[in-house]
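Omission of a single protein chain aside, the complex is shown with its protein chains in their original locations.
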Amino acid sequence: MQLQELEVTRNMKNKFDIRKITGMRLFMPIVCLLAVLLINVITTPGFFKVTLNNGVLYGYVVDVINRASELVILAVGMTLVTAASGGQDISVGATMAVAGAVCCQILSGGQVTTNTFENPLILAMLAAIVVAGICGAFNGFLVAKLNIQPMVATLILYTAGRGIAQLITKGQITYVRVDAYKVFGGYFGKCPIPTPIFIAILFVIIVYIVLKKTALGLYIESVGINGTASRLVGLNSTMIKFLTYVICGVLAGVAGLVASSRIYSADANNIGLNLEMDAILAVALGGNVLGGGKFSLMGSVIGAYTIQALTTTLYAMNVSADQLPVYKAIVVIIIVTLQSPVFKKFMANQKAKRAASKAVAEGGNQS
Amino acid sequence: GNKDAGSSEGGSTAAAGSESGDNITVGFSQVGAESDWRTANSESMKSTFSEDNGYTLIFDDAQQKQENQITAIRNFIQQEVDYIVLAPVTETGWDTVLQEAKDADIPVIIVDRMVDVSDDSLYTAWVGSNFELEGQKACEWLNQYAKAKGLTEINIVDIQGTIGASAQIGRTKGLEDAAKANGWNLLASQTGEFTQAKGQEVMESMLKQYDNINVVYCENDNEAFGAIDAIKAAGKTVGPDGDILVMSFDTTNAGITDTLDGSIICNTECNPLHGPRVEEIIKTLEEGGTPDKQAYVEEGIFAYGSDVPTITVDGEDYEVTEVTQDVIDQRAY
Amino acid sequence: MNKPKKKLNGNSFLLMITILLFIIMYAAGMIIFADKGFAKPQMFLNLFISNAGLLVIAMGQTIVMITAGIDISVGSVTALVCMVVANQMENHGASAFTAVAFALAIGLAYGLIQGFLVSYMEIQPFIVTLAGMFFGRGMTSIISTDMIAIKNEMFLAWANYKIYLPIGTYSKRGKFIPAYIYPTVIIAVLIFIVIALIMKYTKFGRSVYAIGGNEQSALMMGLNVKRTKLKAYLLDGVLAGMGGFLFCLNSCSGFVEQAKGIEMDAISSAVIGGTLLSGGVGTPVGTLFGVLIKGSISSLITTQGTLSSWWVRITLSALLCFFIVLQSIFASLKKKK
Partner (left out) sequence: MEKDVLLTMRDISKTFPGVKALQHVDFTLRRGEIHALMGENGAGKSTLIKVLTGVYEFDSGVVRMAGNDTPIVNHSPQDAQKAGISTVYQEVNLCPNLSVAENLFIGREPRKVGMIDWKTMNRKSAELLAELDIDVAATMKLEEVSLANQQMIAIARAVDMECQVLILDEPTSSLDDDEVAKLFKLMNRLKDKGVGIIFVTHFLEQVYAVCDRITVLRNGELVGEYQVKDLPRVMLVAKMMGKDFDDLADIKSAHEGKGLGEKIPVIEAEGISHKGTIKPFNITINKGEVIGLSGLLGSGRSELVRAIYGADKAESGTLKVNGKEAKINSPIDAMKLGMAYLPEDRKKDGILADLSVRENIIIAMQAKRGMFKPMSRKEMEEAADKYIEMLQIKTASRETPIKSLSGGNQQKVIIGRWLLTNPEYLILDEPTRGIDIGTKTEIQKLVLDLADQGMAVTFISSEVEEMLRTCSRMAILRDGKKVGEIEGAEMTQEGVMNAIAGAGGDEKHEE
């Protein structure tokens, strides 16, 4: 009996390292990302080739990381909102359009196209981010103060947002054909890496540090898990929820600027179109519960890269864009099934069974 | 103001109305405001059917949803408008509601896309573009241009519009037929959903798969802008002397500006100014006449340089306009 | 000692408020736009004609929302149903009856798979149905990227069969025009009644509420949570299929972009009608009024008819916002009392 126990502990020690890794919350999301990337080893041999072309990095992988930038930024905000309010902000796509519209309109001084900045770039960008923050604040007010359900509260700007953006641009696409404006969606100076990658990483780091260096992360989780109890321990639930929406709005604004800079124009109808759904998906693929509470920022970031990797992969495989959702749906279901509690329990049971039969066998040998 | 209830007798209500200073009421159901083209189209209607011109326009934006348009038309019928103008989101599915309009004796004028109904008498007239012809014209231009420039091998990729849109269907068909007829190498087709961002993304992907592309057929200007960026980012050049020729449609102001320097080598027009044409039809009806069932708006083709002065499609000649600053300045949209 | 106090509880109070607000809004519309025909009975019936499909879809949505779930795939299920129905009838010679079977089968399949993933695999409903939404839209375009017009005679006969009512109005030209509805309205209203009864008077219906109120408790009280959830999604799927078919009767065609955003309409209708996304609260009657309210907001805007595209969007959501905020204020007033 005692011997057996010893045996078990010894076995555990051997497996200890692997378990520590597989037990980590980010394990599954990372595995999924890698799996998606691995498909390409077979289907698109050149997928991982990165070359220096014309002074910039060039290749599918660069595309994945570059194109995912807006999604990563949005996913960060979405994670916070989800954690604190147990609901999602579906207006982020529209907020991106509003930010793009504000920025371009200020830069063009109200014209449809411009070849020079009519107003300072910094002013335009600040204004855009402030407006996006106000959009977030509006959502936050409805959710936190008036207790309106997040998805419905944000439905208002989801419908109105693009209308407001069109109102700002007078229903036309505003072009800012100035090289300095293309930097945020293109390249900075002689740097061979696309700027959006840096912007995404920068904002992930900023939010990460804010969460680490303040108690905000804990507050958000606490409020998301139980609002009444949080209030009784002295947290201002309303304020914290509100804050997450403002942050989400601001981040959507930043994403909007990147998207707008990529096309050096403000396209009210198309900037950030359907991106809210992908952002929510990213949060879920990162292993987060959409009902709020505990969250993993890095999980969402990985989720965002997974989605873009999938899209780029399918493009590389020549899947037509209108049929792409079918494959996306299948992959998403596979990923979330792998991460589901039921599947995990099933695997754990299998493992336990195997361990048990092994223990029995070994025990038999020893006695 | 729609207070002509008193003067309403018989079929000439509207005519009587306009003579006595009352307006003709027109209900216009628009697709949405999804592009500059659409905005220009709405503007054209609004300026044509203004109060000053003796009309009351009831404008409805369907936000890209057919069901909204069906609802709007039912609403127009209840409002007893004099004419219904419909820019349909889709070609299909109009039988029921157009029958209701017919039952209510309200003439329906279709603009832009055609409707596919079992009974042609459900609408009075149609005004719009011939998207397939646009495609044919563009391809014929390319054919001539290739001959003029001695291009023997054409490796073309198609950045399609939103799948299912009439413009996409027509323009894609034009290209596919021409590719077959002329022995072009149609490498790939992928939708860019009429947007710059998607156009760029799709082009990026195509450039990685094929390094022999020499023509890109973009189904609108926005996609062309994206494609040009992607090509440049890949270290290739566009234009008559570059690696890749970019073709486009719509001839928006921004688009034709790119044609000026050859970035877009050829830009086929898609005219949004339907207002005057529709007004002509209404005038004809007011006077008791019968308008033509179908009226295409005039559309030109714009190109860089003068290598191809005219093209011939289906026995008809079309002049190719060489883009100059003057041409740009004189355009209304 | 036990005097059962007959007091209006929070939820039925909100429902009353919602209904009242609807009546006020509609009455205001009738007064302001009297000269534009808003007061005609047909205008009111049009609300039902245009929203028959949505009403049925929203019923299903209400049920899953009461279980604390959500179904955002309904829009693409509708598109898929329309496409399959159109494709089967026009390209494969199916009859209109077979088409109905196809619509229901698609709904059933969706309900089964999504229900299984949500209840037995415990995957978050939003994600399951988001995948369902992607899948449906993609499948639609795999079937055909062309628009398919339905020309099947029996189908068109169903779609165009006007049922005249003994009420009506005189047109400007003095002609009597009887008010009418289509069979879709009758089907939708019947479904609404059946669902309302199911939710109120069956064990399944009450279990749905219990699960939404507190899933853990429902389990501990001996309810079969998983099976009930599966049934809820199944019913939702079938209703989506049915709603899709009604939608198809209204639009008589199938194409890729069809019914985009219907899911948001269904969700917001349910919410306006008092359903909580967090589950446990909501009624089919509320959702009916939610649909009517959304419908009349659009109708008011169309009747007004001078707004540019972007102002339409802004006004639409401003009205929606006004409505939701008003509700929330009433709700909090009620709570304070």
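All chains are identified by letter, namely A, B and C, in their written order; residue positions are counted from 1 within each chain.
Going forward, a contact is a pair of C-beta atoms (placed from the backbone, for glycine too) under 8 Å apart; a residue touches a chain by one contact, two chains touch by 3 or more.
The structure displayed is predicted, hence computed values, not measured ones.
Counting contacts over the entire complex, the absent chain touches A, C. Remark: the omitted chain is touched by one listed residue; of C:I143, C:L156 or C:V281 this is C:V281.
Although one chain is not drawn, the whole complex shows that of A:I206, A:A229 or A:V342 it is A:A229 that touches it.
Touching the chain that is not shown, out of A:N115, A:T214 or A:Q350: A:T214 (per the contact rule at the top).
For subunit A, the residues touching the absent chain in the complete assembly are 213-216, 218-219, 221-222, 225-226, 228-236, 293-294. By the touch rule set out above, subunit C reaches the unshown chain at residues 1-6, 9-10, 197, 200-203, 206-207, 209-210, 212-214, 216-224, 280-281, 336.
The rule is simple: only the chains that are shown with their structure count from here on.
Centre-to-centre separation between subunit A and subunit C, using Cα means, comes to 31 Å. Among the residues of subunit B, those touching two or more other chains are numbered 33, 39, 42, 163. Contact with two or more other chains is made by residues 166, 171, 320, 322 of subunit A.
Subunit B makes touch with subunit A in their complex at residues 33-36, 39, 42, 163, 188-191, 193, 195-198, 200-202, 204-205, 208-209, 222, 225-226, 229, 233-235, 253-254, 257. Every residue of subunit C that touches subunit A in the complex is listed here, in rising order: 70, 117, 120-124, 126-128, 130-135, 137-139, 141-142, 145, 256, 264, 267-268, 271, 276-278, 308-314, 316-318, 320-321, 324-325, 328-329, 331-332.
Residue ranges on subunit A touching subunit C, taken from their complex, read 86-88, 142, 146-153, 155-160, 162-167, 171, 268, 277, 280-281, 284, 289-291, 320, 322-330, 332-333, 336-337, 340-343.
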